[in-house]
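Not every chain of the complex is shown here; the ones you see sit where they belong.
Labels run A and B following the written order; every chain starts at residue 1.
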Amino acid sequence: MDIVRDPLWNNIRLDPLALALVDTGAMQRLRYVRQLGLAHLVYPGATHTRFEHALGTHHLARLTLAILNERGDLRSLSVEEPAVIQAAALLHDIGHYPFAHALEEIGAPHHEDVGQTLITTGDVARLLSERVAPDAPQRVAALVRGQSDSPLQGLISGSLDLDKIEYLKRDALMCGVPYGQIDVDRLLNSLTVVRAEAKSERAVVGITEKGLSALESLLFAKYQMYRNVYWHHAVRSATAMYKRAVGEALGTGALDVRRLPRFTDEQLLQHLTEVAPSDLVTRLRERRLYKRAFECPAAELPQDAGEWIASDRARTAAAERVLAGELGLRADELLLDYPEKTQMLDLDLPVQLRSGEVTRLTSEGLPGVIHLPELSAQLYRSARWLRIFTARPVVFTKQRVIELLFA
Amino acid sequence: MDIVRDPLWNNIRLDPLALALVDTGAMQRLRYVRQLGLAHLVYPGATHTRFEHALGTHHLARLTLAILNERGDLRSLSVEEPAVIQAAALLHDIGHYPFAHALEEIGAPHHEDVGQTLITTGDVARLLSERVAPDAPQRVAALVRGQSDSPLQGLISGSLDLDKIEYLKRDALMCGVPYGQIDVDRLLNSLTVVRAEAKSERAVVGITEKGLSALESLLFAKYQMYRNVYWHHAVRSATAMYKRAVGEALGTGALDVRRLPRFTDEQLLQHLTEVAPSDLVTRLRERRLYKRAFECPAAELPQDAGEWIASDRARTAAAERVLAGELGLRADELLLDYPEKTQMLDLDLPVQLRSGEVTRLTSEGLPGVIHLPELSAQLYRSARWLRIFTARPVVFTKQRVIELLFA
């Protein structure tokens, strides 16, 4: 057992397999991919990387497996399942692009698909198949993609996965905001393996009733982090600038999408400077971000308006051209931004009541627990904003924006 | 300037007046009155006292006044107003009974009324009138009672008073629960003196729009503390036992209500043992608490049912007799408990928008901010429980309880 020190968890234990996986080139690259992309331009402390996050998620997996084991929840699983789960926790972000999630929003393959290749071929695959089981690479990759039928799938990807607990706490710590206070110990101790449905044979990870209050703490933390950090206007501006710069380079062929997962953050910026120089990249380097020309919370927009902005790149580009034209700006001087709704407060989880009965925590809520769907709807209305960023200071009226976008 | 160390705020500065006030007998008594009454029987760390809380509230007042002063918000106030406010912060709990708020629920005079006397007479009054202003004792007492017309009244008593920030953070720390994460620095920096209403001349403490997210953190913390600590079933059971024991002693005349504010926690228990020995007091000493015979969240009760339980002692006593009779228990073996609604999430506060405009954060909410009244209603439904505690293990059905109580 080796021990790695960590600002969040203090001491992280790594067994020989974890150490060997960490030493692969694919994992070492994560040392140079920041966890929060360009957020460090707004929260200077946010220089932490996918590497530390991967170690932390592995750490939580090890703790959780020990708890489940003590409770007898692992008895029906194969003997190598814990090693598979721990490997999946460590490797879950191995396919990440430079600057985090941003590029997936412009149509690059999802990082978990990229990860599939990195896990099932090369050094990682060799280590997993030699030291765990011949089919371990495939099992790990399935877990990372959320497509495993392991009862423990929920630990790696799901409503209450360990990834989420880790990044909320780490991001809050590194950004210096007091919003990551999750009752982790209580939460992990409340995880349990239960039947997926009342009469189902399928076993899945659920939570005991005693953990519901800790689960609320997770939801509050998540909401606060979205509102204050992930969806902070300047973070969104920098990210929109980056997406546009990369999108243009991909569009002209200057940049090859297949090379993307090999770059570190700094290497990609350097590469862009060389193959597709643009004002956007220069501005990011010098931290001269586009400013808000307009912003408006979801609560003030027409019901369900604008959901296409995050998903339909062509329609969004057309809208951006219209908006820019209206103000006499060049196309690359205006960016339209509306965060994807689906990232924030999903929750679909079996709950084991004190009586032993299992129910699901979804649309209808449970008495004695916050009515989560209502809460979630409330929170979106306040945290999610439509914004227009521009290179030069201009101002839109709300009426005009709504006419141009949603008429 | 003297410095006192503190587990929460680390270094608390006390000027000579504060030191002199702290040295009075009335303030020294607070060293022996626990902040959370009997909660230490459930959260062993909760041995902290009203004394530390008073120092901490004074500390926050000093910080807040410095911020308001830097911003020019104190210019129109009298020169001694800061000293008056700081004294009020220090003295605001001086009239507290042993074991915190419990006795007010059984009809003893409110602690702020008791405080009135302690502030306007004796050593405290002498210090205030000699060192601050002749009318300082009256001004401090008015602030503590929430009846001052000082623009800074809101710092001492109101929707967002410093008292609340202090106790939420301190109680969370001492109970060992991760629920006190309030963005204090941001919150204090957002306090400002504004007009009470659009056209009013009256100045009051409000909050700037930049502070709304920090205000949300306060509300989440408050909800979580009520749900997990203040309204924890075993804390409520111990408190109900204590209230009954004191209530009986007051009823028989064994205990004189006028002596109550002189006792420390331990002195009162000792006194009860001598003048009104009862099984309840013995059980508290030995931590043999009454257990839940029934519990049910507000969400499952008839709309607005049971609001009389916390306020109408006679009707509650009658209901308890009926319930006890039903199960063959003695009257002192059953306690009915339903926390007062009004303690949790009130909010009525002027907000200064970026535009400079002032609005109120109340019934209708603000766009871009959580809809607080809706949130508040949601939170009550999950945090507030009707409970029946009994000396011996018995069980009620929900149907029968509702018939007996609300038919």
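Here are some notes:
Please note the rule applied: a residue touches a chain if its C-beta (ideal position, glycine included) is under 8 Å from a C-beta of that chain, and two chains touch if they have at least 3 such contacts.
Quick caveat, the model's predicted, so the values are computed rather than measured.
Sequence-identical chains make up the whole complex; the displayed set comprises 2, and the total in this structure is 4 copies.
Please note the rule applied: only the chains that are shown with their structure count from here on.
For the copy pair chain A and chain B, the superposing rotation over Cα atoms measures out at 180 degrees to the nearest 5.
Inter-chain centre distance (chain A to chain B, centres taken as mean C-alpha positions): 40 Å.
Here chain B touches chain A in the complex through residues 177-183, 213, 216-217, 220, 224, 227-228, 297, 299-300, 367-371, 374-375, 378-379, 381-382, 385, going by the rule given at the top.
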